[in-house]
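Yeah, one chain of the complex is gone here, protein chain that is, but the others are all in their spots.
Each chain gets a letter, A and B, in the order it is written, and its residues are counted from 1.
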Amino acid sequence: MGVQIAFWLFAILVAGTALYAAVAPKIVHAAFSLMATFFGVAGIYAILGSDFLAVTQVLVYVGGIMVLIVFGVLLTDRVPEEYKVVAPRRWLPALIAGGLCFAAIAGALKSTVWPISSSTPLGDATSTVEGIGRSLLTDYLIPFEFASILLLVVLVGAARLARGQVR
Amino acid sequence: MPQDTLNQDFATILVFLVFGALFVIANMVLVGRLIRSKTKYTEGKSTVYECGEPTFGSAFVRFDIRFYVLAVVFAIFDVEVVFLFPWAAVMKSLGPVAWLEAAAFVGVLGVGLAYIWRKGDIDWIPAHGHTRQAGKTLPGELTTVPTDGVPAATIPAIATPAVAEAR
Partner (left out) sequence: MLPQVTTAHYIVLSALLFAIGLFGVVTRKNVVVILMGLELMLNAANLAFVAFSRHHGNLQGQVFTFFVIAVAAAEAAVALSILMALFRLKGSVTLDDATELKG
């Protein structure tokens, strides 16, 4: 019972704040609404038993990406009277695109026969951190090392782009 | 589909979150109504400080882009830390190989840190004392800082980026 209540709580939180982030007239409001969405998704991960990803979501999305987005808003936003960000003409195509997308996934879901997994359930008693760590350092070693190269390139490139002139 | 079980630790966090939110709301809405003074709303009550410095201008002033570069650096190393958590969990059981793999990971990002350091992006105190002058934009700064009619000279002198002509 607790799981159901938690799921619906977080599902409503995620859907509501995501919707507000997509339509909020003020960009700052959209940004903070998005932060609540990220928290909600972390909650869903926790319900799904992936404790490590829930913590990662909070650390990286709420702690890192949200900071970047808020900085982006504060550095580039215009003075409040110029808040005209929603293009009314695009509402219809957007609704159609979003609706079709949702309908396609929901339709596929309905016609799918769900295979019942025979494997042992995850994360019931123990944490998933060890499993993920083992995968990262053995099977996924190459992606793991490439991630650091990606981060290096991003660090240099983003700093260079943001700085704006050659030093 | 394995039966979902809400992880005990996360259930505790959820209970704390719910009760924390309830505590704040109850105090602000119910208890506050009983305790707070019944004086009427005046113009002065909406100011930031009811005493002290009068504020001027809008709070939507853009700030120095150097803060954004710092935010990028933070976000990247945030991701690095998240990558090291699963490594730390299995480090002992995987032995020295895991240690080497993580050393390679951190080493690559160390190059990025060296670059950022070398270029002066994380210098807080400028190499040569150099303060903002009226009407003069500095390298690395957005050129369209709105001052809302306040002459630039009244903006307090801010320490500016370590300009790297010297480098």
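We adopt the following convention: a residue touches a chain if its C-beta (ideal position, glycine included) is under 8 Å from a C-beta of that chain, and two chains touch if they have at least 3 such contacts.
The shown structure was predicted, so the numbers you read here are calculated from the model rather than taken from an experiment.
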For the chain not depicted, the shown chains it touches:
A, B
Decide which residue listed in B:14, B:76 or B:90 touches the omitted chain of the complex.
B:76
Hidden partner interface residues of chain B, rising order
1-2, 4, 65, 68, 72, 75-76, 78-79, 82-83, 142-144
Since one chain isn't shown, list which residues of chain A touch it in the complete complex.
1, 3-5, 7-8, 11, 14-15, 18-19, 21-23, 27, 30-31, 34, 37-38, 41, 44-45, 47-50, 52-53, 56-57, 60-61, 64-65, 68-69, 71-73, 75-78, 84-87, 90-91, 93-95, 97-99, 101-102, 105-106, 109, 114, 117-122, 128, 131-132, 135-136, 140, 143, 147, 150-151, 154-155, 157-159, 161-162, 164
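We adopt the following convention: only the chains that are shown with their structure count from here on.
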Approximate Å spacing (C-alpha centroids) for the pair chain A, chain B:
19
Contact footprint of chain A on chain B as seen in their complex
1-7, 9-11, 13-14, 58, 60, 62-63, 65, 67-69, 71-76, 78-83, 85-90, 94, 97-98, 101, 104-106, 108-109, 111-112, 115-116, 119-121, 139-140, 142, 146, 148, 163-164, 167
For chain A, which residues are in contact with chain B within the complex?
2-3, 6-7, 43, 46-49, 51-52, 54-56, 59-60, 63-65, 67-68, 71-72, 74-77, 79-80, 114, 116-117, 120-124, 127, 129-130, 132-134, 136-138, 141, 144-145, 147-149, 151-152, 154-156, 158-159, 162-165, 167
